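Moving on to subunit A:
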Amino acid sequence: GSAAETATGTTASAATEAAAEGETIKIGAVVPLTGDVPALGESAKNGYQLAVDTMNANGGVLGKQVEIIFEDDENQPSKAPTVAQKLIAQDKVVGILGATNSKCSIPMGPICTQNKIPMVSPTSTNTKVTVEGGDYVFRACFIDPFQGEALANFAKDELGAQTAAVLYNMADDYSKGLAEAFMESYTAAGCSVVAEESYSTGESDFNAQLTNIKNENPDILVMTDFYSTVGLIAKQARTLGIEATFLGGDGWDSTDLVSIGGDAMEGAYYSVFYASDDTSEAVVNFKNSYAEAFDGKEADGYAALSYDAAMILMNAIENAGTTDSEKVVEALNSTDLDVVSGHVTYDESRNPIKPAIICTIKDGKAAYYTTVEPK
Partner candidate 1 sequence: MALLEVKDLGIQFGGLKAVDGFHMEIGDNELIGLIGPNGAGKTTVFNMLTGVYQPTDGEILFDGSSISGLTTYEVTKKHMARTFQNIRLYKEMSVSDNIKTSCSVRRKYSLIDAIFHTGKYYKVEQENEEQVQKLLKMFGLEDKADLLAKNLPYGDQRRLEIARALATEPKLLLLDEPAAGMNPQETEDLAVFIKWIKDEFKISILLIEHDMKLVMGICEKITVLNFGKIIAEGTPKEIQNNPQVIEAYIGRKK
Partner candidate 2 sequence: MANEIMLKVENVNVFYGNVHALRDVSIEVNKGEIVTLIGANGAGKTSILRAISNLENVKSGKVYYKEKDITNIGAHNIVHQRLIHIPEGRRIFGELTVEENLMMGAYSRKNLPEARVDKEMIYDMFERLKERKAQIAGTLSGGEQQMLAIGRALMSDPQLLLMDEPSMGLAPIVVDQIFDIIQKINKRGTTILLVEQNANMALSIADRGYVLETGQITLEGKASELINDDQVKKAYLGE
Partner candidate 3 sequence: MQKNMKKGIIKIVIVVLVFILAKFLIREGIIGAYTERIIITVGINIILALSLNLIIGYTGQLALGHAAFMAVGAYVSAIFTTKLNLPFVPAIILGAVAGGAAGFLIGWPILRLKGDYLAICTLGFGEIVKVLIQNIEYVGAARGFSGIKLFTTFGWIFLFTVLAYILIKRVVNSVYGRDMRAVSQDEIAAEAMGVNAFRAKLLGFIIGCAMAAFAGGLYAHYLMFIDPVSFDFNKSTEILTFVVLGGIGSTSGSVAGAVILTVLPEALRGFGDFIKTYRMLIYSIMIVILMIFRPQGIMGNRELSLQNLMKKGNTFNIKGGEKDGIA
(Lines give C-alpha, C1' and ligand atoms only; values in the text may rest on other atoms or scores of the structure.)
Protein backbone atom coordinates (compact mmCIF):
# COMPACT_ATOMS: atom_id res chain seq x y z
CA GLY A 1 0.00 0.00 0.00
CA SER A 2 2.72 2.49 0.84
CA ALA A 3 4.21 2.72 -2.60
CA ALA A 4 0.89 3.55 -4.16
CA GLU A 5 0.34 6.09 -1.47
CA THR A 6 3.53 7.96 -2.17
CA ALA A 7 2.66 7.90 -5.82
CA THR A 8 -0.75 9.48 -5.37
CA GLY A 9 0.73 11.78 -2.79
CA THR A 10 3.16 13.24 -5.28
CA THR A 11 0.93 13.36 -8.31
CA ALA A 12 -2.46 14.31 -6.96
CA SER A 13 -1.44 16.97 -4.55
CA ALA A 14 2.08 17.74 -5.51
CA ALA A 15 1.44 21.42 -5.66
CA THR A 16 -0.14 21.82 -2.27
CA GLU A 17 2.39 19.57 -0.69
CA ALA A 18 5.25 21.48 -2.12
CA ALA A 19 3.74 24.61 -0.72
CA ALA A 20 3.32 23.01 2.66
CA GLU A 21 6.81 21.68 2.56
CA GLY A 22 8.05 25.03 1.69
CA GLU A 23 6.91 26.38 5.02
CA THR A 24 7.83 23.78 7.60
CA ILE A 25 9.55 20.50 8.21
CA LYS A 26 7.30 18.14 10.08
CA ILE A 27 8.59 15.78 12.72
CA GLY A 28 6.42 13.35 14.66
CA ALA A 29 6.84 12.40 18.28
CA VAL A 30 5.32 9.37 19.98
CA VAL A 31 4.97 9.93 23.72
CA PRO A 32 3.12 8.17 26.53
CA LEU A 33 1.01 11.14 27.58
CA THR A 34 -1.61 8.95 29.21
CA GLY A 35 -1.49 5.37 30.42
CA ASP A 36 0.70 4.14 33.23
CA VAL A 37 3.71 6.45 32.84
CA PRO A 38 2.36 9.91 32.02
CA ALA A 39 5.13 11.54 34.03
CA LEU A 40 7.72 10.19 31.61
CA GLY A 41 5.57 11.29 28.74
CA GLU A 42 5.48 14.82 29.98
CA SER A 43 9.24 15.02 30.39
CA ALA A 44 9.77 13.58 26.93
CA LYS A 45 7.30 15.96 25.37
CA ASN A 46 8.94 18.95 27.02
CA GLY A 47 12.38 17.80 25.94
CA TYR A 48 11.31 17.49 22.30
CA GLN A 49 9.50 20.78 22.39
CA LEU A 50 12.47 22.59 23.83
CA ALA A 51 14.80 21.17 21.21
CA VAL A 52 12.52 22.19 18.38
CA ASP A 53 11.94 25.65 19.82
CA THR A 54 15.67 26.13 20.27
CA MET A 55 16.33 25.04 16.71
CA ASN A 56 13.60 27.24 15.33
CA ALA A 57 14.88 30.22 17.25
CA ASN A 58 18.23 29.64 15.58
CA GLY A 59 16.72 29.66 12.14
CA GLY A 60 15.29 26.17 11.94
CA VAL A 61 16.46 23.32 9.79
CA LEU A 62 17.36 23.69 6.13
CA GLY A 63 16.19 27.23 6.53
CA LYS A 64 12.69 26.15 7.41
CA GLN A 65 10.83 26.09 10.70
CA VAL A 66 10.34 22.71 12.30
CA GLU A 67 6.88 21.64 13.31
CA ILE A 68 6.53 18.84 15.82
CA ILE A 69 3.39 16.75 16.10
CA PHE A 70 2.84 14.80 19.30
CA GLU A 71 0.83 11.60 19.50
CA ASP A 72 0.01 9.57 22.56
CA ASP A 73 0.82 5.85 22.59
CA GLU A 74 -0.49 5.31 26.14
CA ASN A 75 2.67 3.28 26.69
CA GLN A 76 0.92 0.40 24.95
CA PRO A 77 2.77 -1.69 22.36
CA SER A 78 -0.42 -2.07 20.35
CA LYS A 79 -0.92 1.68 20.08
CA ALA A 80 2.60 2.82 19.23
CA PRO A 81 2.74 1.43 15.66
CA THR A 82 -0.73 2.75 14.88
CA VAL A 83 0.26 6.16 16.07
CA ALA A 84 3.48 6.04 14.06
CA GLN A 85 1.52 5.00 11.01
CA LYS A 86 -0.79 7.94 11.53
CA LEU A 87 2.11 10.36 11.73
CA ILE A 88 3.61 8.93 8.57
CA ALA A 89 0.50 8.52 6.48
CA GLN A 90 -1.60 11.43 7.61
CA ASP A 91 0.79 14.05 8.84
CA LYS A 92 3.55 13.16 6.36
CA VAL A 93 6.33 13.62 8.88
CA VAL A 94 9.91 13.23 7.73
CA GLY A 95 11.13 11.61 10.91
CA ILE A 96 9.80 10.21 14.18
CA LEU A 97 11.00 10.71 17.72
CA GLY A 98 10.14 7.99 20.19
CA ALA A 99 8.83 5.80 21.50
CA THR A 100 9.81 6.39 25.05
CA ASN A 101 9.80 2.78 26.25
CA SER A 102 11.32 -0.22 24.52
CA LYS A 103 8.13 -2.23 24.50
CA CYS A 104 6.57 0.45 22.34
CA SER A 105 9.65 1.10 20.24
CA ILE A 106 10.09 -2.56 19.30
CA PRO A 107 6.79 -2.90 17.39
CA MET A 108 7.04 0.66 16.12
CA GLY A 109 10.47 0.32 14.53
CA PRO A 110 9.48 -1.96 11.65
CA ILE A 111 6.70 0.43 10.68
CA CYS A 112 9.22 3.24 10.31
CA THR A 113 11.65 1.11 8.37
CA GLN A 114 8.90 -0.16 6.10
CA ASN A 115 7.85 3.37 5.32
CA LYS A 116 11.45 4.55 5.12
CA ILE A 117 11.05 7.13 7.84
CA PRO A 118 13.95 7.58 10.25
CA MET A 119 13.13 7.04 13.91
CA VAL A 120 15.15 8.09 16.92
CA SER A 121 14.09 6.75 20.28
CA PRO A 122 15.34 8.75 23.23
CA THR A 123 15.25 6.20 26.03
CA SER A 124 14.51 2.70 24.73
CA THR A 125 17.40 0.69 26.14
CA ASN A 126 16.43 -2.79 24.95
CA THR A 127 18.91 -4.14 22.39
CA LYS A 128 16.10 -5.40 20.19
CA VAL A 129 14.78 -1.95 19.41
CA THR A 130 17.34 -1.28 16.69
CA VAL A 131 18.00 -4.91 15.81
CA GLU A 132 14.39 -5.68 14.99
CA GLY A 133 13.44 -2.19 14.03
CA GLY A 134 15.72 -2.20 11.02
CA ASP A 135 17.95 0.28 9.23
CA TYR A 136 15.88 3.34 9.98
CA VAL A 137 15.78 2.97 13.75
CA PHE A 138 18.23 4.83 16.00
CA ARG A 139 18.35 5.75 19.64
CA ALA A 140 19.89 8.41 21.82
CA CYS A 141 20.61 6.29 24.87
CA PHE A 142 22.97 3.47 25.69
CA ILE A 143 21.63 -0.07 25.76
CA ASP A 144 20.88 -2.37 28.69
CA PRO A 145 23.95 -4.59 28.32
CA PHE A 146 26.19 -1.56 28.40
CA GLN A 147 24.50 -0.03 31.42
CA GLY A 148 24.44 -3.39 33.18
CA GLU A 149 28.10 -3.83 32.55
CA ALA A 150 28.90 -0.32 33.63
CA LEU A 151 27.05 -0.85 36.88
CA ALA A 152 28.64 -4.23 37.47
CA ASN A 153 32.13 -2.93 36.88
CA PHE A 154 31.49 0.08 39.03
CA ALA A 155 30.19 -2.09 41.84
CA LYS A 156 33.15 -4.38 41.70
CA ASP A 157 35.93 -1.90 41.02
CA GLU A 158 34.83 1.25 42.78
CA LEU A 159 32.70 -0.11 45.60
CA GLY A 160 34.62 -3.32 46.04
CA ALA A 161 31.36 -5.21 46.34
CA GLN A 162 31.69 -8.97 46.06
CA THR A 163 28.08 -9.89 46.78
CA ALA A 164 24.96 -8.32 45.40
CA ALA A 165 21.23 -8.70 45.89
CA VAL A 166 19.04 -7.77 42.97
CA LEU A 167 15.46 -6.64 43.33
CA TYR A 168 13.50 -5.84 40.20
CA ASN A 169 10.03 -5.43 38.77
CA MET A 170 9.28 -8.68 37.01
CA ALA A 171 6.35 -7.14 35.15
CA ASP A 172 8.37 -4.34 33.64
CA ASP A 173 10.48 -4.91 30.55
CA TYR A 174 13.00 -2.21 31.43
CA SER A 175 13.46 -3.26 35.02
CA LYS A 176 13.85 -6.91 34.16
CA GLY A 177 16.12 -6.25 31.19
CA LEU A 178 18.51 -4.12 33.18
CA ALA A 179 18.54 -6.50 36.15
CA GLU A 180 19.47 -9.36 33.87
CA ALA A 181 22.17 -7.38 32.12
CA PHE A 182 23.65 -6.45 35.46
CA MET A 183 23.59 -9.97 36.81
CA GLU A 184 25.25 -11.33 33.71
CA SER A 185 28.13 -8.88 33.82
CA TYR A 186 28.47 -9.09 37.56
CA THR A 187 28.78 -12.83 37.71
CA ALA A 188 31.02 -12.76 34.64
CA ALA A 189 33.27 -10.44 36.61
CA GLY A 190 33.59 -13.11 39.26
CA CYS A 191 31.26 -11.68 41.86
CA SER A 192 28.14 -13.36 43.10
CA VAL A 193 24.49 -12.49 43.17
CA VAL A 194 23.35 -13.80 46.51
CA ALA A 195 19.68 -12.92 46.22
CA GLU A 196 17.44 -12.32 43.28
CA GLU A 197 13.99 -11.09 44.19
CA SER A 198 11.20 -9.51 42.27
CA TYR A 199 7.79 -7.92 42.60
CA SER A 200 5.11 -6.66 40.31
CA THR A 201 3.92 -3.24 39.17
CA GLY A 202 1.84 -1.41 41.73
CA GLU A 203 3.06 -3.27 44.79
CA SER A 204 4.21 -1.20 47.70
CA ASP A 205 5.16 -3.71 50.36
CA PHE A 206 8.56 -5.26 49.87
CA ASN A 207 9.19 -6.54 53.36
CA ALA A 208 9.03 -10.18 52.38
CA GLN A 209 11.69 -9.87 49.70
CA LEU A 210 13.81 -7.54 51.81
CA THR A 211 13.74 -9.90 54.76
CA ASN A 212 15.15 -12.58 52.51
CA ILE A 213 17.76 -10.18 51.18
CA LYS A 214 18.72 -9.11 54.67
CA ASN A 215 19.40 -12.75 55.49
CA GLU A 216 22.02 -12.90 52.77
CA ASN A 217 23.71 -9.73 53.97
CA PRO A 218 24.87 -8.56 50.51
CA ASP A 219 27.37 -5.75 49.92
CA ILE A 220 25.11 -4.00 47.50
CA LEU A 221 21.41 -3.98 46.74
CA VAL A 222 20.67 -3.35 43.08
CA MET A 223 17.23 -1.99 42.30
CA THR A 224 16.51 -1.51 38.64
CA ASP A 225 13.08 0.06 38.81
CA PHE A 226 11.97 3.68 38.48
CA TYR A 227 12.57 6.26 41.19
CA SER A 228 9.18 6.18 42.88
CA THR A 229 9.31 2.48 43.63
CA VAL A 230 12.99 2.58 44.45
CA GLY A 231 12.39 5.31 47.02
CA LEU A 232 9.79 3.17 48.70
CA ILE A 233 11.94 0.05 48.66
CA ALA A 234 14.94 1.93 50.02
CA LYS A 235 12.92 3.19 52.95
CA GLN A 236 11.64 -0.24 53.83
CA ALA A 237 15.09 -1.75 53.40
CA ARG A 238 16.69 0.67 55.83
CA THR A 239 13.84 0.23 58.29
CA LEU A 240 14.43 -3.49 58.20
CA GLY A 241 18.09 -2.85 58.92
CA ILE A 242 19.63 -3.66 55.57
CA GLU A 243 22.97 -1.92 55.38
CA ALA A 244 23.98 -2.69 51.80
CA THR A 245 24.84 0.13 49.42
CA PHE A 246 22.06 0.85 46.97
CA LEU A 247 22.77 0.80 43.28
CA GLY A 248 20.51 1.46 40.31
CA GLY A 249 20.11 2.63 36.76
CA ASP A 250 18.79 5.54 34.77
CA GLY A 251 15.24 5.00 36.00
CA TRP A 252 16.28 6.63 39.26
CA ASP A 253 16.90 9.95 37.68
CA SER A 254 14.36 12.24 39.28
CA THR A 255 14.25 14.69 42.13
CA ASP A 256 11.36 12.68 43.49
CA LEU A 257 13.75 9.84 44.28
CA VAL A 258 14.86 11.66 47.40
CA SER A 259 11.50 13.14 48.21
CA ILE A 260 10.07 9.63 48.48
CA GLY A 261 13.10 7.72 49.67
CA GLY A 262 14.30 10.40 52.09
CA ASP A 263 17.37 9.64 54.15
CA ALA A 264 17.36 6.07 52.97
CA MET A 265 18.72 7.19 49.61
CA GLU A 266 21.77 8.82 51.07
CA GLY A 267 24.95 7.32 49.66
CA ALA A 268 23.23 5.41 46.87
CA TYR A 269 24.75 5.24 43.38
CA TYR A 270 23.11 5.07 40.01
CA SER A 271 24.06 5.34 36.40
CA VAL A 272 22.56 8.01 34.20
CA PHE A 273 22.87 9.53 30.79
CA TYR A 274 23.98 12.85 32.18
CA ALA A 275 24.60 14.39 35.54
CA SER A 276 22.31 17.20 36.43
CA ASP A 277 24.96 18.94 38.52
CA ASP A 278 27.35 18.81 35.61
CA THR A 279 28.72 22.28 35.12
CA SER A 280 29.49 21.95 31.45
CA GLU A 281 27.97 24.64 29.32
CA ALA A 282 25.69 22.32 27.41
CA VAL A 283 24.10 20.95 30.55
CA VAL A 284 23.77 24.27 32.32
CA ASN A 285 22.26 25.88 29.27
CA PHE A 286 19.85 23.04 28.79
CA LYS A 287 18.76 23.07 32.41
CA ASN A 288 18.26 26.80 32.45
CA SER A 289 16.29 27.00 29.28
CA TYR A 290 14.20 24.00 30.33
CA ALA A 291 13.34 25.65 33.62
CA GLU A 292 12.58 28.85 31.82
CA ALA A 293 10.33 27.20 29.27
CA PHE A 294 8.38 25.06 31.72
CA ASP A 295 7.62 27.11 34.82
CA GLY A 296 10.81 26.38 36.65
CA LYS A 297 10.51 22.66 36.31
CA GLU A 298 13.71 20.74 36.77
CA ALA A 299 14.83 18.70 33.78
CA ASP A 300 15.27 14.98 34.35
CA GLY A 301 17.09 12.38 32.27
CA TYR A 302 14.04 11.69 30.14
CA ALA A 303 13.77 15.33 29.18
CA ALA A 304 17.47 15.54 28.44
CA LEU A 305 17.58 12.44 26.26
CA SER A 306 14.45 13.45 24.42
CA TYR A 307 16.03 16.80 23.79
CA ASP A 308 19.09 15.01 22.49
CA ALA A 309 17.12 12.66 20.27
CA ALA A 310 15.39 15.61 18.65
CA MET A 311 18.73 17.38 18.21
CA ILE A 312 20.30 14.29 16.66
CA LEU A 313 17.48 13.93 14.15
CA MET A 314 17.36 17.60 13.21
CA ASN A 315 21.12 17.74 12.93
CA ALA A 316 21.05 14.78 10.56
CA ILE A 317 18.45 16.46 8.36
CA GLU A 318 20.53 19.58 8.29
CA ASN A 319 23.64 17.60 7.39
CA ALA A 320 21.82 15.62 4.74
CA GLY A 321 20.74 18.88 3.21
CA THR A 322 17.38 17.34 2.39
CA THR A 323 14.47 15.55 4.02
CA ASP A 324 14.97 12.60 1.71
CA SER A 325 14.94 9.74 4.13
CA GLU A 326 17.79 7.70 2.71
CA LYS A 327 20.08 10.66 2.92
CA VAL A 328 18.92 11.47 6.43
CA VAL A 329 19.65 7.94 7.57
CA GLU A 330 23.08 8.19 6.03
CA ALA A 331 23.61 11.40 7.95
CA LEU A 332 22.33 9.79 11.12
CA ASN A 333 24.79 6.96 10.74
CA SER A 334 27.64 9.42 10.53
CA THR A 335 26.41 11.53 13.45
CA ASP A 336 29.22 13.19 15.32
CA LEU A 337 27.57 15.58 17.68
CA ASP A 338 27.83 17.08 21.14
CA VAL A 339 24.53 16.93 22.94
CA VAL A 340 23.47 17.37 26.52
CA SER A 341 24.28 13.82 27.44
CA GLY A 342 27.71 13.93 25.91
CA HIS A 343 29.25 13.17 22.58
CA VAL A 344 27.34 10.88 20.22
CA THR A 345 28.53 8.67 17.38
CA TYR A 346 26.77 5.54 16.14
CA ASP A 347 27.98 1.98 15.91
CA GLU A 348 26.89 -0.37 13.15
CA SER A 349 23.75 -1.37 15.08
CA ARG A 350 22.70 2.28 15.24
CA ASN A 351 23.35 2.47 18.96
CA PRO A 352 25.18 5.52 20.28
CA ILE A 353 28.68 5.11 21.54
CA LYS A 354 28.80 7.23 24.64
CA PRO A 355 29.75 7.01 28.28
CA ALA A 356 27.61 6.30 31.31
CA ILE A 357 27.73 8.72 34.20
CA ILE A 358 27.52 7.50 37.77
CA CYS A 359 25.81 9.79 40.23
CA THR A 360 25.51 9.54 43.95
CA ILE A 361 23.05 10.97 46.45
CA LYS A 362 24.76 13.38 48.77
CA ASP A 363 22.96 15.55 51.29
CA GLY A 364 19.68 14.72 49.63
CA LYS A 365 20.91 15.74 46.20
CA ALA A 366 22.18 13.94 43.13
CA ALA A 367 25.88 14.60 42.54
CA TYR A 368 28.23 13.59 39.76
CA TYR A 369 30.52 10.81 40.87
CA THR A 370 32.37 9.33 37.94
CA THR A 371 32.16 8.50 34.25
CA VAL A 372 32.33 5.00 32.83
CA GLU A 373 33.58 4.99 29.25
CA PRO A 374 32.36 2.45 26.71
CA LYS A 375 34.87 -0.24 25.91
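By our rule, contacts are C-beta pairs under 8 Å (C-beta built on N, C-alpha and C of every residue); 3 or more make two chains touch, one makes a residue touch a chain; residues count from 1.
With respect to how the candidates were assembled, all candidates are chains of the complex that A comes from, given by their letters.
Note that the structure is predicted; figures quoted are calculated from it, not measured.
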Check 1, 2 or 3 against subunit A and report the one that touches it in the complex. 3
Candidate 3-facing residues of subunit A, complex: 1-2, 4-5, 7-9, 33-34, 70-72, 74, 76-78, 81-82, 85-86, 88-90, 102-103, 106-107, 110, 115, 126, 128, 132, 169-173, 175-177, 200-201
